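Here is the structure we will look at, set down as structure tokens.
A single protein chain has been omitted from the complex, and every remaining protein chain is retained in its original position.
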Amino acid sequence: MKQHLLSWTLWIPLGGAILMAFVPRDRVGLIRGWALLTTVGTLGTSLAVLAYFDKSQAGFQMVEHHQWIRAIGASYHIGVDGISLWLVVLTAFLWPVCVLASWNVTKNPKMFMGLLLALETAVLGVFLSLDLLLFYVFWEGMLVPMYFLIGYWGYERRVYAAVKFFLYTLLGGLLMLAGIVVLGFQAKHALGHISFDYKVISKLALSHDIQRWLFIAFFAAFAVKVPLFPLHTWLPDAHTEAPTAGSIVLAGVLLKLGGFGFLRYSLPLFPHAARAAVPYVVALALIGIVYGAIVCAMQKDLKRLIAYSSISHLGFVVLGIFVFTIQGLQGGTLQMVSHGLSTGALFLLVGFLYERRHTREIADFGGIAAVAPVYAGMFLIVALSSLGLPGLNGFVGEFLVILGAFVRNRTWAVIAATGVILAAVYLLWAYQRVFHGPIDIQENRAVRDLSFREGLAVVPLVAAIVLIGVWPKPFLERMEPSLQRVRARVVVGATAEPAAALRSTKAATQVGGR
Amino acid sequence: MYLGAFDLQRRRQLAGPLWRAARNRLYIDSFYEFLFTGVGKVVATALAFVVDTVWIDGIVNNVGRLMALLSAQVRRVQTGYVRTYALAVLAGGVTLVGLLVGRTH
Partner (left out) sequence: MPTPEIAWRAIAPELALVGGGILTLLIDAFRPRVRRDVLAGLTLASVGLASWFTFDLHDKREVVMQGSLAVDGVALFAKMILLATCAMAVLISYHYLTRRRIHRGEYYPLILFATAGMTLLAAANDLLLVFLALEVLSLPLYVLAGFARRDDASQESAVKYFLLGAFSSAFLLYGIALMYGATNTTSISGISRIVGAAEPRLVFFAMAMLAIGFCFKVAAVPFHMWTPDVYQGAPTSVTGFMAAGTKAAGFAALLRVFLVSFGPLQWDWRPVLWIVAVLTMVVGSVVAITQTELKRLLAYSSIAHAGYVLVAVVSASNDGTAAALFYLLVYAFMTLGAFAMIIASAPGGHERLSLSDWQGIGQRHPLFAGVMTLFLLSLAGIPPTAGFMGKFFVFSAAVSSGETGLVVVGVLTSAIAAFFYLRVIVAMWLQEPEPGAMPLGPSPALVAGLSIAAVVTIALGVWPQGLIELARNAGIFTG
């Protein structure tokens, strides 16, 4: 059983979706229950993965390797390491929350739940893949369910947001595809047979030139996903117009794919290019942190505000990754998990508010704390975690990132720190306008506090937020060995050009003929 | 209130500039409010609604519009007349001949 644990985790959601196709469309209760059961089942297997995870190992664990497309050197190769472990658990953890949040979807709930489950498999696939073609199939495979979730069940500008999301992400992904194909052939030149296997490719010694182009190709896809300034404009629209579950999924998990991509692919595979790119990427990350926060403050739509806050928070992740210090790397990785929980919770809570008042405009609220104190309390905890209050999860990640940046370059750390201050500005100001003050608008008096189902969705998130904030050790220590390994590859990587025999494609083709 | 030499009320009415400054917290608060809330808001609004919405998003949306325009223009080449199509075949053929035979020199 342990041997196939990852495959179970990966395929249960899709299996659930396929089986759900046989449920009649009107048995809504059955549909919801089945979706919940499936997602909780996946959570269970992911926790088993967590339990079996050996925290002293830096390499991949619970690896499964089967034939897939032998002709092209692509195989079904999955595994988990310190970097992907918590992302997988985060995914499995957030999905039941999404199902609970979408309990009241009336328009074709069967299709909604089906797509949501299919999306879970695609996302888990990206985290677990150890074969580049498999990775790509899951990466692009994510697009279609997400596109429909936004476009069909979203709000007013949903079609525009969905198309924008799709094309933006697709373009980045397609450029990465070109990179993947080239990478597969680099393997052929070095080893004689084409391969897309991660382990094989990570042993290649690529010339600096090729590294640079490949880094750019992969960067296109990851930068859009993070999102890194200035490729971020798809995010506010997508997040705002998506239904609640869509926003939670987008913010909670999909945005992590960019950072994950950098850690898993860009840094270890193209170390020289990554080193060269540091000034530019850090600049973009810092701009994202500050810019995201400033623009955030002026937003009038609550969801849009949270969306821009994501841009700012994820700037921290990228900064942490690209300073190449172990604190930065750990901070960045932990921040991915923290952000997923905090921002996911924020979107969840805003979704509850929308269900009651059918508006997202901050101006339409005021004084909610008086009528819904439990809700206001939960919101406060989550907001404080998002701005990085010590004792909650956001602080650990952000602090480590700033510390890691400080070691490398003090100015960077200072700029990043202002992001924390700005976060306080926009979050507290928004909180004040929504929850405090007198109740000017009559409808706000009728806002109900959290129901049992809603509480069931929120409380685990808040608990996790507090847990990571107070006791980050188990999280950090499992990440460390794998991150140390990434660091070793990119910091102490070979600086000399590898031997000519392993170099460019062109030379080999022209000499070898067809 | 009369506390002898220290008549507060009279003091208040005969306020000097130093007193006024102290009362207004040395104008630090006002300065901060002007700088951060006032100027900051202007900058933030500019960033949010000009840079992000008009400029950056503008580029994104205009790429799409450019493609559509390009498509509409190229589409006009399809005239529907066989003679045009035959001419295109001829032109293409001549070009191919030129390119291929040209390689022999």
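A and B are the chain letters, set down in written order, and residue numbers restart from 1 in every chain.
Assume a contact is a pair of C-beta atoms (placed from the backbone, for glycine too) under 8 Å apart; a residue touches a chain by one contact, two chains touch by 3 or more.
What you are looking at is a predicted structure, and each value in this text was computed from that prediction instead of being measured.
Engineer: If I consider the whole complex, including the chain that's not displayed, which of A:Ala92, A:Val105 or A:Leu133 touches that chain?
Structural biologist: A:Leu133
Engineer: Which of A:Val144, A:Leu204 or A:Leu389 touches the chain that is not shown?
Structural biologist: In the full complex, the listed residue that touches the missing chain is A:Val144.
Engineer: Using the document's definition of touch, tell me which of A:Leu85, A:Cys98, A:Met111 or A:Val434 contacts the absent chain.
Structural biologist: Candidates A:Leu85, A:Cys98, A:Met111 or A:Val434; residue touching the omitted chain: A:Met111.
Engineer: Considering the whole complex rather than only what is displayed, give the residues of chain A touching the chain that is not shown.
Structural biologist: Residues 67-72, 108, 111, 133, 136-138, 140-141, 143-144, 148, 151-152, 158-159, 162-163, 166-167, 170-171, 174-175, 177-178, 181-182, 184-185, 188, 194, 505-506, 509-510, 514 of chain A touch the chain absent from view.
Engineer: If the hidden chain were put back, which residues of chain B would touch it?
Structural biologist: Chain B touches the missing chain through residues 64, 67-68, 70-72, 74-75, 77-78, 80, 82, 84-86, 88-89, 91-93, 96-97, 99-101, 103-104.
Note that in this section only the chains that are shown with their structure count from here on.
Engineer: How big is the gap, in whole Å, between where the Cα atoms of chain A centre and where those of chain B centre?
Structural biologist: 27
Engineer: Contact residues on chain A for chain B in the complex?
Structural biologist: Chain A reaches chain B through residues 164, 167-168, 230, 233-234, 291, 294-295, 297-299.
Engineer: Would you mind writing out the residues of chain B in touch with chain A in their complex?
Structural biologist: The touching residues are 40-41, 43-45, 47-49, 52, 56-57, 60, 64.
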